[in-house]
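Take a look at the structure set out below.
Of the protein chains in this complex, all but one are displayed in their positions.
Presenting subunit A:
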Amino acid sequence: MSSDSQHDNDTPRFSFGAMALSEEPSRLARAQSRLQNVASIDDAPNTSLNEAVDIMRMLARNEQYSPELLPFQTQTVSVIRSLVSQQLDIVDQEDELEENTSIESQLKRLELDRINYLLRHYYRVRIAKIENNIFFISKNAEASELLSDAEEKYAADYKRLIDDHFSKSFLSMLPQKIQVLEVDGSVDHAAGPNLDRFVFCRVRNDVGRIALGEDEGSDALNLGHGDILCVRYKGIAELLKGEDVELL
């Protein structure tokens, strides 16, 4: 970039998220350990956006392909948000200096748009999951711990809307005794997500031999770094939480 020379080395420069498209797991792992170190990101804003975006991309993918709701990634999301607004300020400042908006600033803005898209996508996938499993989530205290505060409020409001609609449209026509919603004899309306679904995943760290089947005698698999598997979600749920695998 030609305008880079105008900056001192100390001022934060714009960094391109798209250049981080190459998906080397080792880079991701490195990036992640760095991200944890720079929780207060202000010290090194210019180096960490690429890495934060890498991680965000991985988290969004995990969320999209896992059948169950994963914990809300408060830290990463807030880091990205603050970085994006910082970068946007920088681009705004640069634009004020120059008369015409240059192609460079347009590219930067587009890149920021794309990062915002990633965030939106993440929020949307989670909202869709919450809506689809609303009865399960509102019944299980465990499941509702995975939500952020805003999502918790959303879930509660949504549940109220649905309940309200059901009782107004249909349940009010029934005798009092069978108006209950959640459990109906042997039929559980609040069934959780299907954890037996098959998912594709890539191993990020060497984990060694692990039995992925639920039976005692099932074969153990040797999971090495970079292996790609198609397995039942249940088998790798723990590994996913420990960030030893990522979903594809």
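In this section, a contact is a pair of C-beta atoms (placed from the backbone, for glycine too) under 8 Å apart; a residue touches a chain by one contact, two chains touch by 3 or more; residues count from 1.
The definition used in the following text is that contacts and distances are computed from a predicted model.
Engineer: For the complex's missing chain, which UniProt name, "Large ribosomal subunit protein bL27m", "Signal recognition particle receptor subunit alpha homolog", "Protein brunelleschi-like" or "Putative DNA replication complex GINS protein PSF1"?
Structural biologist: "Putative DNA replication complex GINS protein PSF1"
Engineer: Would you indicate which residue among A:161, A:191 or A:211 is in contact with the undisplayed chain?
Structural biologist: Answer from the full complex: A:161 touches the omitted chain.
Engineer: Write down which of A:104, A:131, A:227 or A:243 is the residue touching the left-out chain.
Structural biologist: A:131
Engineer: Among A:61, A:109, A:202 or A:232, which residue is in contact with the omitted chain in the full complex?
Structural biologist: Final answer for the missing-chain contact: A:109.
Engineer: Tell me which stretches of subunit A touch the chain missing from the display.
Structural biologist: On the side of subunit A, residues 81, 106, 109-110, 113-114, 116-117, 119-120, 123-124, 127, 131, 150-151, 153-154, 157-158, 161-162, 164-166, 168-170, 173-175, 178, 181, 184-185, 187, 189 touch the unshown chain.
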